[in-house]
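Comments concern the structure below.
FYI, not all chains are in this one, though none of them got moved.
Chain naming follows the written order as A and B, and within any one chain the residues start at number 1.
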Amino acid sequence: MQYFTSKCKTSQFSQYIMGQESAGIVTSNGSSPPAYVTLKGMGLVNSAFKAEDLLKLRHGNLGIGHTRYSTTGISELQNCQPFVVDTLHGRIAVAHNGELVNAAALRKKVMRHGVGLSTCSDSELITQLLALTPPMEEADAPDWVARIKNLMTETPTSYSLLIMYKDVIYAVRDPYGNRPLSIGRMVPISKLHSSGVGEGDTEGWVISSESCSFQSIGAKYYREVQPGEIVQVSKYGVKSLCVVPRPEGEPPAFCIFEYVYFARPDSIFEGQMVYTVRQRCGHQLAIEAPTEADVVSTVPESATPAALGYAQESGLPYVEVLCKNRYVGRTFIQPNTRLRQLGVAKKFGALTDNFAGKRVVLIDDSIVRGNTISPIIKLLKEAGATEVHIRVASPPIRFPCYMGINIPTKEELIANKPEFTDIAGYIGATSVRYLSVQGLVAAVQGGTASFGGKELEMISPSNNGIRRLGHCTACLTGKYPVELEW
Amino acid sequence: MQYFTSKCKTSQFSQYIMGQESAGIVTSNGSSPPAYVTLKGMGLVNSAFKAEDLLKLRHGNLGIGHTRYSTTGISELQNCQPFVVDTLHGRIAVAHNGELVNAAALRKKVMRHGVGLSTCSDSELITQLLALTPPMEEADAPDWVARIKNLMTETPTSYSLLIMYKDVIYAVRDPYGNRPLSIGRMVPISKLHSSGVGEGDTEGWVISSESCSFQSIGAKYYREVQPGEIVQVSKYGVKSLCVVPRPEGEPPAFCIFEYVYFARPDSIFEGQMVYTVRQRCGHQLAIEAPTEADVVSTVPESATPAALGYAQESGLPYVEVLCKNRYVGRTFIQPNTRLRQLGVAKKFGALTDNFAGKRVVLIDDSIVRGNTISPIIKLLKEAGATEVHIRVASPPIRFPCYMGINIPTKEELIANKPEFTDIAGYIGATSVRYLSVQGLVAAVQGGTASFGGKELEMISPSNNGIRRLGHCTACLTGKYPVELEW
């Protein structure tokens, strides 16, 4: 999910959005009544939209976009976000990242009111909830902030939202802060790297669940939306309206899986760079699971920071053992048995000189089903590795996620299978060790971050102090931040 | 709009549907809860759907489809019908043909209840109205017929509807009968042309706004849905549930334009074949506007029945003067001035031998803007016609339609332009004459029809007597069947 508002032409928005399954963009020219333009399509942004469609976006200066990795609901165009509806107070558009833990109860509530729901997406549900309560009167002025606050009392998590109404966008993060949401600032190229931008400045703002996207469009990271916070973005700039609190004593619950796997390494969460957290996981893993071996290597490319961290901590030399085959595309005819058996060999080439006759520590970021790592080990052994020790830079995944991350069912997870008792034998490794939950939490909560040589400014020192205290580790521990069926 | 229910596999439904702008199909397996499958796409049915998608329809035996010639609303996939929603009483799907005359007031009513409307289509509006009133209670059994009756008291016209709920389809025609709706019967190929099918028989039923589609799929024409009638189609067959009456003294208002232009010539309305009505228009036109000439001809292909009627009545020989160029496709690069000037010459070839040196009466079915007929006249004159007399088999169109037919704005209609006072001079004809409104009405109301050599059975003799008394001639006379802003 990536949300944008800026002074630049909305025709460029499409260049700022990237995703994997479906994509939507809605722009507004901010006038009264506002003219909205909506584009939706399946596939990567580049293929979902045609050039002639994008030209239709030219006239606005405000917009929200969404790309989707389907979690709930079927992958269909009608489920594609943002969701746009006409209400008595005008048209609103809503984009949503996450998954409402009490969606079933809320759907029933909405339908009891006589509303038919045309999709199974949370986005439509949220949109109809916003329209429903409190009752609308034609005479009243619209008070969307009150409606958003009301929504936040009806559902605790998990959602990061963007709500566009005429010339305003509201950026909302649930009280537990489960899904990320960051604010960036568009600056003229001439001033792109100058310092000193204030909240009142109105050059243009962008909001995204992945802060790494800011750099791609010439924006600078500004800050995170805080858990429970409602931020208003308009031509007057960015303004924090309020923070809806969690129940007394409840810690925040930012998804720890974003650090482990989901986010791009140059993203920043809670003031630290994801790459650095992964590198610390490697250090921690070397401490928890040291190995007698000759070289340390990585399953490219996601495990590389952890592998370099492991190499540094262990003192073993870091080498590359696999190179990626850039041209492996979709296999579009039924592959025969021969090619299926070759499996991973089509995706990776073995850099034999670097490990033949040696004992290899191979770092992976996570093992979900166990069927990717197995042929890699076989490939290395056959090309001459004498031992292959697998070290995993995260704990075993054992539980489903109900908050928007697409994790296989409990039965499919390797950590829940009988074979897990002899995982090394099962995947053909000399040995296998995982990072502990405590080790992961320590790696996540231990660090500080810098950008451009300066400590990152936080919204307030007190937030800074607590911000890394609470994380959702449900998929690793089964402890969910709220009771399910809330 | 074409609706179907039958015992045959729903995977075949796509072959039964044809249209020009967008297409949708929803099927149900009739079980409880029912599994619905929805397909929507832009373009002709054949290009809108992919073969692999159609395979998904295989499992049901009940379904509704819709194809769209956009009238209200923008041409977008989200406006594509049927509209499907989840309600407290389960999922319903609605397809709609027509245009609600009081849509604006009804939208406001629905939104005042706190419902956001995600499209500008009447179909969503109808669907939400059905869900809204009376209030739903989880304990109650669903009474969709009461809801449909309630809807019919809220909006007088113009709509033919199909509403699918679990294993039942309700076919509904508005009290004025403005849009057509016919019932056909699917029979085994072996019995395809046998006689004697009764209402209780359950071999399979299809409902369509164009009766001509029945033959294409091996069904026989059964009867029309009457104005105001709600017909239930289920595995027990077709059952008339009730007829919602019009206000005291109001005649029905079936769209006369269906006879003139819109319907395929082999369609049957009110017990008569459209081709025959058009031929009668030609006879009437020959009586009203006789011509001194050598040959009568047609603008192929829609004006041919009227031209043959004119030739018969006038005694002049019928010849062909134009042949169609089958390969004229979309012009996809900006045509240069030369080709634009050539205009209609790219679409038609002149059959010179048939008219060179002769006086031609050329019959057209209607003249809307006047820019198609003009180059045809020029082409004929330059190829040797000494006179070209235009005779139009319908009256001039002067008023907009608010009931679902896409007619240009008042300003664009040739009959409202200053040039109309010398229309012959404007389009380059030797003379121009139109059929009168009274002549058209007489041609429509005068006849009887036969199919397979037998008089068509009507639902009851009394209906038969009144059925051709009232027609909507609003686009010709400005007399609308209900007051606008009803």
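Following the convention adopted for this analysis, contacts are C-beta pairs under 8 Å (C-beta built on N, C-alpha and C of every residue); 3 or more make two chains touch, one makes a residue touch a chain.
Just so it is clear, the structure is predicted and the values come from calculations on it, not from any experiment.
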| item | value |
| --- | --- |
| With 2 copies placed, total copies in this complex | 4 |
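In the analysis below, only the chains that are shown with their structure count from here on.
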| item | value |
| --- | --- |
| Euclidean distance of C-alpha centroids - chain A vs chain B, Å | 50 |
| Chain A-touching residues of chain B, taken from the complex the two chains share | 38, 40, 76-78, 83-88, 92, 107-108, 111-118, 120, 124, 127-128, 130-133, 135-136, 138 |
